[in-house]
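A single protein chain has been removed from this complex, and every other one stays in its place.
And then subunit A:
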Amino acid sequence: MALSQQSGILQQGASEERGENARMASFVGAVAVADLVKSTLGPKGMDKILQSMGRGQEVTITNDGATILKSIYVDNPAAKVLVDISKVQDDEVGDGTTSVVVFAGELLREAELLVNQKVHPMTIIAGYREACDCARSVLELISFNNRSDPALFRADLLNIAKTTLSSKILTVDKEHFANLAVDAILRLKGSGNLEAIHIIKKTGGTLQESFLDEGFILDKKIGVGQPKRIEDARILVANTPMDTDKIKIYGARVRVDSMAKVADIEAAEKEKMREKVRKIIDHGINCFINRQLIYNLPEEMFADAGVMAIEHADFDGIERLALVLGGEIVSTFDNPDTVKLGHCKLIEEIMIGEDRLIHFSGVALGEACTIVLRGASTHILDEAERSLHDALCVLKETVSDARVVFGGGWPEIRMAKAVEELASRTPGKKALAMEAFARALRALPATICDNAGLDSAEIVANLKAAHGAEADSRMGVDVVRGEAGDMAELGIYESFRVRQQVLLSGTEAAEIILRVDDIIKCAPRKRG
């Protein structure tokens, strides 16, 4: 079917693709994107270098599907849909960003075959929907919940964190990092506020030397001549100019006729600053943290008053500090009584690598903690942060919804089995679509095997057989030994929420793309 540009309905430069062509274009695009990230799936998945074409040619090395998809150029509309679902997955549950794209890609690949066999897309969609409902109920059925027992629950969390981390750069030290992540999450006591977990990256050292600190670490310096250690600190967090109070009226200027008057004005300005500092000190504080610069004069005054002053704490830092210390960010100082000060037991300087940092311990918000990441290079650190973030997100989800399933392709095999049973009972062409759905589900463990250089066909067949022989088999892909293995023994657990989200969004995305039969590209906007 030809492009209908000649129809004259569309603006010059716009184009339209119809029917077969449109469907073909979206299949090709979506499958290409899925194949791009496919090789990052699983514990033996590979990384990608993202090389920025812009200025600076920055290099990112990552294994995180969402990060890869976020940064690539995509021109194909269907591919954009997949990029979007991986982003949504990232926002919703934080992990499984690659799985969801691979799953959607597989569904589309199967759909393409069916369409070629003259199955109508709507029939495929109907089949997929029923299959998805069936798979979902199976998933709910096979999930289990250990919330009532804290020790078991912690073990679950540890296993989930390890499973998530095993596909990332942190895999060697996953024991260490899983403990870090679980400790950090359990400190939150279910509040799920990841803001309270602060991650600091410092080059040097090895990943093994990363640690969790109970308290808050600020990567800033204490002013000259001020106390370097304060116990029982009363802290005022502020966002106020401490250089000069500029008059904001445009073009304000003074006219004088003598030097003495200039000096007077200067003195008056200085006096204003002094007044401000005095007001701040009158809050009865011994530590003052400002988002903006603190100039020499106020710095000296603080030093004289024995107040620790920290300048230039950035926006993020300030907000977190206010949260952690339990104070509020202040920008006027006229009412000392109404201002809520922050508190902490001890502030002191510590040394990490070559840098000095400020450490707040015994903070008001007991949930807060800081994870200090060490690593050989900034690339490693960035990737470690992303991985740790994924793990934290998953753990957070698990804390709010404690249901857990096994990993290693176990739920997929179980779901596929149920869907196939459903297909065998379903009359009509829909059954074909359901069978296709089951195959797409099995493609996930197959991909994990392929990435590890294993014989995927054999292992998946073995898994299928094991699950067929025994109704509640716990067999999944054991990548390390390259065979089917007992997931409970290996401790490969995943969050129920993540798996469910992968299933639902993957199916939805495939459905959206399947429904398309016409792509209209608008004419590019004319420039200058």
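Following the convention adopted for this analysis, a contact is a pair of C-beta atoms (placed from the backbone, for glycine too) under 8 Å apart; a residue touches a chain by one contact, two chains touch by 3 or more; residues count from 1.
The rule is simple: contacts and distances are computed from a predicted model.
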item	value
Chain not displayed: protein name in its UniProt record ("Calcium and integrin-binding protein 1", "Sodium/hydrogen exchanger", "T-complex protein 1 subunit delta" or "Nicastrin")	"T-complex protein 1 subunit delta"
Hidden partner chain, touching residue among A:L113, A:L152, A:V256 or A:A461	A:V256
Given A:L10, A:A25, A:I61 or A:A305, the one touching the chain that is not displayed	A:I61
Touching residues (missing chain, whole complex) on subunit A	36, 39, 43-44, 46-54, 57, 59-61, 63, 68, 71-73, 169, 172, 203-207, 224-225, 244, 246-247, 252-260, 262-263, 265-266, 269-270, 295-301, 303-304, 349-351, 353-354, 356, 375-380, 452-455, 458, 481-483
